[in-house]
Each structure stands twice: as structure tokens, then as C-alpha cells.
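The structure follows.
A single protein chain has been omitted from the complex, and every remaining protein chain is retained in its original position.
By written order: A and B. Residues from 1 in each chain.
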């Protein structure tokens, strides 16, 4: 694993850039644990200060340090994204592998459900869930909801990999050796599916962070918990653009774009490394 | 089924239609810092006469497919020509495949056509068959659309296909029909040279016979030369005039088919022929020990020596040159001592 990482860093420029960006932003987010002030405190500092030696990224109209707000915000946003990714990976792996391995009616049934979910517009459904739940909505609930809507594409992909493994010699050996279906799936097939999980996880993380930014920009999340979208929400509430407090909105945007770029570069270079001739056949044929 | 037609007068020119000289084509890869060089075609020289069927035989991964692709000018990186030349002679004009690319492109299908391995998928699945004929052949024929269509239809009829296949999509045709169609496609311009890469491998035995007969019939009628590759020695016995045996990227023996089969000069050829089943023969077949060498790191000297029953010290050190012997050529230090099986 470490050798693979080293090879990728040395020989794949995209991976190296993506890796540096992602790790850099992660370290920056980690720094919020050592922040000099709690991230929920408002009107602690002089408001609307432009970037300076004292406040590197300036302060907000609510008297917060943009730098430390961002550190917490990226942390919370990544946490949301990772939660979505982990839950949705579990769903995608279970549905994809079971469907691909069992085949026949089960496969048809699961894939029909899968395709139905793909055809549903995510954002309106997420907004409806938020609207109905309102004050009882917390970020883990939102993450779980997003995860429920974000696994189907990848389940198809994993299914097609499992489908090809099913007819391999070693699967037949395992069946004759008396291994149960869960045993075969976990011990024999999972190692082959792992690279696909890893690759889709990156894309899913990007998607989940996008969902978080979108929902909290609209104010449809806990606005007192700093997130990237939440910072932009507050900046909009205070008319930051019109008031010329550009640093309040520009730095979060730059941070999130860099994070996206980093994750995206990681995703494509890892995909290339795993399978240079990957044909992500969308129909899973 | 097959209409009898006049055969073209056989060309009496002595000049060969294809001359391959000292050809070396290597796969050169550099992936994640690992450099690899696979010598798929290593110093091969051969000539093919007019009106001749030349078969290339060898095990899988012996480099025979790379050889034929290199001859056709159909190689893409990482496979590259490192040394040597491939020259055709079309109607008295010499054409160097790797030096005159535009002229080569213009000559394709007019003078030189190709029958691909796995011919099942060589037709565009979303277009009707007639478009393939139009794309491939129309510009070379100098005919009006109507005359062209008539010519294609009569050509198809001659090789036993209903002209209505032109209006079909590939997926509507059977495997045998598709194979016939690709041969029709390869011969519609009456080229002087046809390259065939495992033309019958994917077919079942009966269709295989049919297709071989068709290739032979068309070749005789057109007076074309054919170079073809297959691992199947029975196919060579059936249609080749001469055969060349390729082992580990090198030509190890070459000669008239009948001589090679009856008096193989190279121990590897002798083994290939000995392993053919024969009616009434109850002798146990001896499997050759070992496997074909890794072309990224071939053995020293004669590349066959680790598996050769006749290997001597010299074989491990010095590479035997391909020298004329009897009716053909052979590359073996102990060529005189090989016994036919």
C-alpha cells in the first residue's frame, strides 16, 4: 500500500497535486482543534476587518475570524461528506455484490429498485425531508438521508464487477469447498471490489460535500454549526458582496474549490492506476 | 454455389510482392517508472512471391501476430519498429510501409487488404453493411454509385452471399455469414496482397473448411498473394504454398509446405508437426517441456535451447543464423540431425 502511494506520488503528477491539496486542506481543517477561540462565538472580534497581519483572512460582519471559521467549517463539511460516503458505500457494496452474485430474480429486483432511485431528483427530495423535519433535523440525519439517495450509481458498477467474478474458477472452487454466500462475498470477492469502492468513494465524497454546501448555503441545515456552505449563507445574510466584505465569501469558495480539485485529481488518477482501460460502462453490461 | 470464372493470368514477374528486411519491432513500455522492452519481432527477413500463399506458424505469444501487424503497418505504440523495412511492390512501384505513409494509406484496400482476427466484431455495429463497402472500397473503384453497387452485389453473389445482406446490420447476420462478408470486403477491390490474421480461428470446424475453400478460390481467381497467420498447422497444410515457423520473435524455419511437413529441419518444427494427430497413429505424443520464453528477457543464444532435445553448448551461446538449406531456410546449429517424426 505504501509502495503504491509512493509510486503514484513520484510518477503521476495528477495524483501528487491532488494528494498535496487534499492533505493540505485536511491539515488546515485539523488546526481548528487548536483555535484560539470557540467557533460558535460571535462578536468577539472587531467586525468587517479586511485581511491583515493580525487577521490573515479578515473578520466577518459577525465578528468572527474568517481563518478559524474556515478551519472548523472545512472540518465539519468533510465530516458530513465522510459520513455520507461511508454509509452509502455500505449500501452500494451490499446491494451491488448481492445483486451481482445471486443474479436471476434477485438481481432483476434489486437493479429495478436501483434504477428507480437513480431517476429520482435528489435535491427536491432532500429539501422535502428537511422541510418536514425542520427543527428536529440534525446533520447526522441529513447525512443519512443523503447517503440513502447516493449509492445507486456505484451499486451498478460494483454489481458488474461481481458479475464477472461470479463465473471465475475460484468462485466455483469456493462453492464446492462449502463456503457460504456471505463468506464467498467477503473473503473471495471483496478484495477485487475494493479498488472500485475506493474510486467511487472519492466521487461520492465530492458529491456529498456538494450537497452539504448546497443545502447550508440555502440555510437548510444547522446554521450555527460552521460549515463551508453555512459561511456563505451568513455572508449572504449580511449582504457581504454588496458591502464589499469580499474576503468573507471569497476564501470559503477558494477553499472548497481547492478541496474539490484535490479530491477529483485523486479520483481520476487512482482510477487510472487501478485500471488504465477502465470502461465505466454505465449500463453495467 | 461458387461461380466458376476466368482466373487472372498468373504474373510471371520474378520480383517479389513483399520484401521484409531485418525487421525488428519491439514493445517499449515505461509505466510507473518500470521500463520494459519486449522483442516481439526480432530480426526477421522474408519475401513473398506473386500468387503465393504464405503461412506463418507458431505458438501463441511467439510474436507471429505482432509480425503480421508490423507488415501491415498496423502497429500502435507501445509496439514500434526499431530497425529494418517492409516494402511492397504494387504494379512495379515500390512502397515502403514505414517511409511513405500517405502513399501507404492510399494503397490500402486498393492493393493491400486485411482479414482480421476475430472477424465477428470487425463491422461497425450501428451501421448497415453497405456502408462498410462504401467506406472501404468506393474511392478506389472509380465507379458511379450505381455501378459500384452492382459490382459489390455481383461480387457478393460470387462468394455465395445474398446481396440483401448489404441492407442488414451486422448483428442480424450469422457468424459464418459475417466471416464470408469480411472476406468479400477484403477482396472486392481485387487487391494484389491480402493479409489474414487467424482468419478461421474463431469459427467451428465446418465453417472453417468452407472459409478456407473460399479464400483459396478467391486467391486463385485474383492471382493475389496472401500472408496469413495461424497456430493451427492443419490450416497451413490445407492452403499454404510456403510456411514460415516463428519462435520467440524469430523466424526459425521456412520452406515449401510439403517439404516442411515431410522433412522439418528445425527441432521446433519437428515438434509442431509431430504433435499433429494422424489417423491410425497410436503413438503417444510427447509434450515439449517448458513454455515459450518471456520475450522481455529471452534466453541467450538460440532461444529454443532450453526446450530443445538436441541442444548443445554452442546453442546456449550463439544465435544460429537463418541459412538456406535444401529447399528452404533454417536457423539451427544441428539442422542436419533433426529427424522427421
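Note that in this section contacts are C-beta pairs under 8 Å (C-beta built on N, C-alpha and C of every residue); 3 or more make two chains touch, one makes a residue touch a chain.
Please note the rule applied: contacts and distances are computed from a predicted model.
Chemist: Match the chain absent from this complex view to the correct UniProt protein name in "Gluconate 2-dehydrogenase subunit 3 family protein", "ABC transporter permease", "GMC family oxidoreductase" or "ATP-binding cassette domain-containing protein".
Modeler: "ABC transporter permease"
Chemist: Using the touch definition up top, pick the residue from B:51, B:113, B:179 or B:208 that touches the left-out chain.
Modeler: The one listed residue touching the chain not shown is B:113.
Chemist: Tell me which residue among B:123, B:203 or B:288 touches the hidden chain in the full complex.
Modeler: With B:123, B:203 or B:288 as choices, the missing chain is touched by B:123.
Chemist: Looking beyond the chains shown, say which of A:79, A:94 or A:127 touches the absent one.
Modeler: Final answer for the missing-chain contact: A:127.
Chemist: Pick out which of A:40, A:54, A:112 or A:224 touches the chain that's been left out of the picture.
Modeler: Hidden-chain contact among the options goes to A:112.
Chemist: Which chain A residues touch the hidden chain?
Modeler: Given the touch definition above, chain A has residues 112-113, 115-116, 118-125, 127-136, 153, 206, 209-210, 213-214, 217-218, 220, 229, 232, 241, 249, 253, 256-257, 260-261, 263-264, 268, 277-283 touching the missing chain.
Chemist: If the missing chain were put back, which residues of chain B would it touch?
Modeler: Spelled out for chain B, the touching residues are 72, 74, 105-109, 113-114, 116, 118-128, 131-132, 135-136, 169, 171-172.
We take it that only the chains that are shown with their structure count from here on.
Chemist: Could you tell me the distance, in whole angstrom, between the mean C-alpha positions of chain A and chain B?
Modeler: 53
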